[in-house]
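The block underneath contains the structure these notes are about, expressed in structure tokens.
Removed from the display is one protein chain of the complex; every other protein chain stays in position.
A, B and C are the chain letters, set down in written order, and residue numbers restart from 1 in every chain.
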Amino acid sequence: MESAILKISCRDRKGLIAGITNFVYSNSGNIITLGEFVDPETKLFFMRIEWELNGFKIKTRDLPREIGKLAEKLGFSDLWEIFYSDIKPRMAIFVSKYDHCLYDLLLRHKAGELKCDIPLIVSNHQDLKKVADAFKVDFKHIPSENKEESEKMQLELLKKCKIDFIVLARYMQVLSKDFVSHFESRIINIHHSFLPAFEGAKAYHQAHERGVKIIGATSHFVIKTLDQGPIIQQGVVSASHKDTIDDLMTKGRDIERTVLADAVKLFIEHRIFVSGNRTVIL
Amino acid sequence: MESAILKISCRDRKGLIAGITNFVYSNSGNIITLGEFVDPETKLFFMRIEWELNGFKIKTRDLPREIGKLAEKLGFSDLWEIFYSDIKPRMAIFVSKYDHCLYDLLLRHKAGELKCDIPLIVSNHQDLKKVADAFKVDFKHIPSENKEESEKMQLELLKKCKIDFIVLARYMQVLSKDFVSHFESRIINIHHSFLPAFEGAKAYHQAHERGVKIIGATSHFVIKTLDQGPIIQQGVVSASHKDTIDDLMTKGRDIERTVLADAVKLFIEHRIFVSGNRTVIL
Amino acid sequence: MESAILKISCRDRKGLIAGITNFVYSNSGNIITLGEFVDPETKLFFMRIEWELNGFKIKTRDLPREIGKLAEKLGFSDLWEIFYSDIKPRMAIFVSKYDHCLYDLLLRHKAGELKCDIPLIVSNHQDLKKVADAFKVDFKHIPSENKEESEKMQLELLKKCKIDFIVLARYMQVLSKDFVSHFESRIINIHHSFLPAFEGAKAYHQAHERGVKIIGATSHFVIKTLDQGPIIQQGVVSASHKDTIDDLMTKGRDIERTVLADAVKLFIEHRIFVSGNRTVIL
Partner (left out) sequence: MESAILKISCRDRKGLIAGITNFVYSNSGNIITLGEFVDPETKLFFMRIEWELNGFKIKTRDLPREIGKLAEKLGFSDLWEIFYSDIKPRMAIFVSKYDHCLYDLLLRHKAGELKCDIPLIVSNHQDLKKVADAFKVDFKHIPSENKEESEKMQLELLKKCKIDFIVLARYMQVLSKDFVSHFESRIINIHHSFLPAFEGAKAYHQAHERGVKIIGATSHFVIKTLDQGPIIQQGVVSASHKDTIDDLMTKGRDIERTVLADAVKLFIEHRIFVSGNRTVIL
């Protein structure tokens, strides 16, 4: 069943929900699901509404224009996005040498859990090419010696492959501000700690040293400042004095992959809104 | 800020959300939050919408009549309920001898977590009178020797105290069908297991014997068949071979009180819908 | 660092720990870890002790005989087992068509998490042969039309491959009593529910119908009565009214694989004791 998904985030005002749902109804659309949130502090309004396109009176090619008109009328011009359930987002996966998150994403994709296309895997190492091959995904090796050069190549590749969003599946390189600006709120990273605890590298070493009784993982959007972007999802697992750093890493892999997969699913379903440095999930 | 909460559950059809939100908007209501769900199997539609009464054009005393008209127009006659944030639900707590859930509810109420009134505690034993006294809540001792007689007394008392809903906080008596029918979907019980595992009495003994590695608690509405009503909330905690039955009981008390408090909060906020033998929480 | 692991389960009596630790010490063994448990109900004693073989005075080939003498002296004859860290247990994986648990075990093995050998995958279908091939594990297709016949073939194969224990990674066949008797407390199954809730097939359908707010998975030893063997590990994840049966299955896959992997790790590390229908994990 084909559907349209409209995301809106704008200043709250009376009549937004009525205006939007009436737009759908008066064009014979059947609402599948509607989520909304008003932030009591910022007075910002967030809405995700999905309706069946079967029987909907406005043609898909005309929909952006008609929503544009509606937006102007209701006062949320330029603060909306429209998606269609039959157009799968295109995801690029960036990896280095760790394979657990990559395998996890590819297996979930294979199992039908992730409704996206994966046309491209990029790595600064050759190691994971065989994994990409096994799942028949294009693998590009772009060494990281010259960051400026390699990011230029990456950006060209991403453009050529029409990539919508990037997942850093334990990619061990810091992206430049310029690179990030091309994919604002469209780069998802997995950090191997319960942020903001243990930012930076060697998070498990830090956790071990501090003697924490719970370790975690955090998926978040990448912004210019490392490990400080809006948090999408977090997960935890118990630890004890018996856990060596290796044990923590092993335990951590399980949460890392789950927490990353959760974020990817939410992104693909167009459920994540960025609000300042926080996310709203509808 | 005073608000109105409208709950609707009816057969799904196009235009329901638009019709309802437009009703609120056209009467100058500002929507605070809207939750909805369509069950893909039963095609039932559930909605909870809350809006500010400040500035709303329809007077509170006229609101039921006006919603009645709307309901007729949109086809959900008799399938709605209206609540007001400034009218607190009145809760009666039924207890026997265990005090942990009682204390928990009274303390949360005192802390402002439970926005309800507690005019009455009923028990088939005298033991917990002193707890009720400490929190200045009326305590009625109704012995359980003659169930018919005692239930009659209870019903009169509940009526007199204008009780909206009953919480069985480890009340060790089975209620009759007749009693339950007076408070359909308005009696919340806490069962000391992860239902449907270990129904009936001595759930921790059963759990211990089966050697489970996790124990749980379940809050649910009471229906005629014991331990089989719609589940509202469940919680779990780890167990091991080291746990004696006493240990399980101790661990269990923590989840029992949390899971019961969660259910009570959801009820008070008018978030629970019963759909067959399941609940929808909005 | 090579080590020996001694497991003992016998009737409790004074002097067991002293006698055993003294045996290790007086032969210059350095204890790495010692876990013990006395069941207050059954008065059974369980112990797992691991010590370094480097510098240990008794030769490995003489160790069983010497422990036999000790056991006779201390009264736990025939109630002990000895293992060596450099002899990896040999695991056979039985599968049908679901691949998530199989992939998970093979990936964990590849990552070094599971310190065992996997010489054999057995299936009643051809579907997962390519997964076995990708990980270079021998795959045997034994159709299940004639259970007696196929179990005979399986037993021969298991014997030939010197299999120590079997993991049923969502294997959709019921094993006969006779088959089970060959691998008592050495067949690990993953059941897709929080046992004892929802025994039998279609556990997610049952969970959906009952409207539970948490779903689970259970790894357990296989005994003659299906889904009733000693529980090794359990895990849970939240569910809601929004989850379809497919959603529950997707969520369930994550817990199934984690809970199964946990059980396999505990088995490989010789940490699981069976005590009646319960397990003791040291």
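Heads up, the rule we're going with is that a contact is a pair of C-beta atoms (placed from the backbone, for glycine too) under 8 Å apart; a residue touches a chain by one contact, two chains touch by 3 or more.
Just so it is clear, the structure is predicted and the values come from calculations on it, not from any experiment.
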Of A:F139, A:F165, A:F198 or A:F267, the residue touching the omitted chain is A:F198
Quick one: which of C:N22, C:Q126, C:N146 or C:T225 touches the chain that's been left out?
C:N22
From the list C:K14, C:R61, C:K136 or C:K177, pick the residue that touches the absent chain.
C:K14
One chain is left out of this view; which of B:E2, B:D86 or B:E113 touches it in the full complex?
B:E113
Using the touch definition from the top, which of A:G15, A:G29, A:P89 or A:P230 touches the missing chain?
A:P230
Applying the definition given at the start, please give the residues of chain C touching the unseen chain.
14-15, 17-19, 21-22, 24-26, 28-34, 36-38
Footprint left on chain A by the chain that the document does not show:
37, 39-40, 194-198, 209-214, 216, 230-236, 240-242, 244, 275, 277-281
Chain B residues touching the chain left out here are 99-100, 103, 107, 111, 113, 134, 250, 253-254, 258
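Going forward, only the chains that are shown with their structure count from here on.
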Between copies chain B and chain C, are the contact residues mostly the same numbers or mostly different, with half as the line?
same
Winner on contact count, chain pair B-C
Between the Cα centroids of chain B and chain C the separation in whole angstrom comes to 42
Multi-partner residues in chain A (2 or more other chains touched) are none
